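Every protein chain except one is present and positioned as in the full complex.
Entry: subunit A
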Amino acid sequence: MTKEEAGNGRDDMLIDDPEPQDKELEAFPERIKLYYGRWLFPHADMSKWMAYGNDGKHPACDQSYFGRREYSFTLENDIYMRFQSYKTALELEKAIKDHCPFKIDIGPVYSVDPAKRHAYSQSGDNIFTPVEKELVFDIDISDYNDVRYCCSGADVCLDCWPLMTIAIKVIDTALRDDFGFNHILWVYSGRRGVHCWVCDTKARRLNNEQRSAVAEYFRVYKGNSNSKSKVSLVGSALHPFLVRSYNVLSDYFERKILCSQQLLSDERYESILDMISDESVASELRGKWQGNRRSNANDINIVRWEQLKHLCGRKKTPGLRRCVEEIVFSYTYPRIDMEVSKHMNHLLKSPFCVHPKTGRVCVPINPNLCDEFDPTNVPTLSKLLREINTGGLQAEGEKVWDRTSMGKPIRYFKDSFLQPLLKSCKEEMEASYNAKVQQSKNSLGW
């Protein structure tokens, strides 16, 4: 990638943000009411998801399943309602429309109705425990603040967003190929990151220890401001998962991050040299780079990176070659909020919420097309309401969303995530039912 292209990226970003955030924040309470009330939020599909096929007529359906799920609402002024539960899809929809929460969090399915947990707590046998929850991941761009120079805090732009794209690619592939999961939903968190919901039955039933194990499997980053190297790659080879991930990382590192973050510019190259274990190599590079500002056609970051790789690869010490990998990992490898993934009873914001600070809808991201996802161009509340009002779409009905910019994300949610998920739920249900019938037949034989 040339400098010219990198510059273009920045221009795009300016054009892409026609809605100043302040305007989005105006009248949020009224607008969110319209969003829930006028068929923009996909109430029915969300409930279909949460029911996992238990809302059908099949004798194996667990009619209590839907009602044992915990929801939490955050209302205006940070009023927080935990342990809400609803017996049916209609009850849930009504509650959302009545309360108009600024944020909806989804919790686990408990052993008993979470609204009645106090009644069970009297018995003292700890009957009230979480029994199922999607395996979730939360990745937040602000955890990358030490390796991105374009934005700080909760801001995000097209220069740093590729870090999220990398995270989606690395984790999505591992969840499917390594762990064998199929029903995975990636969602934009509305401001500065992404959420991942793994919904296979097997994933929902993992205990805390198993959840931790998956999260730890993904962990490479050892955030510590006192050590120069922020990842620890030990052993004489990399685990196959890391080898595969490294191919993604180095591609993005060289094509995007290196130039967009100007990682080897004069002000920044020292922090990378710090990560080279061989002092003589580091000072040789420093010597080459100091005061060297020749205006080459090639981007200086690319030139310097090639020099660094060449020097580190030239020496025969394997530790030195590992340095190149460690640099790439440090600057690009996904940084997961471990606590969110480790515990079954951790809540996570529901897809299709609207972020009250940005007005952006938490829309699903198709991992196969995640390169194309642009966080600055997702549907916003004001845009959606404008679309309804100008489109002459006053008629109420299930399909209103289809004629707005919610159409694409909701269609993706239904067709690529929900339908295949419900199909496997149904198959599993029938399989377990048939097994049970078979078993009882056998035992009748006695």
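Here is the rule we go by: a contact is a pair of C-beta atoms (placed from the backbone, for glycine too) under 8 Å apart; a residue touches a chain by one contact, two chains touch by 3 or more; residues count from 1.
Heads up, the rule we're going with is that contacts and distances are computed from a predicted model.
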> For the chain omitted from this view, which of "RecA family profile 1 domain-containing protein", "NADH dehydrogenase subunit 2", "DNA primase large subunit" or "DNA-directed RNA polymerase II subunit RPB11" is its UniProt protein name?
Replying inline: "DNA primase large subunit"
> Among A:Leu90, A:Ala119, A:Ala154 or A:Val243, which residue is in contact with the omitted chain in the full complex?
Replying inline: A:Val243
> Which of A:Glu30, A:Asp98, A:Asp155 or A:Glu216 sits in contact with the chain that's absent?
Replying inline: A:Glu216
> Which of these touches the unseen chain: A:Phe179, A:Tyr412 or A:Tyr433?
Replying inline: A:Phe179
> For subunit A, which residues touch the unseen chain?
Replying inline: 177-181, 202, 206, 209-210, 212-214, 216-217, 234-243
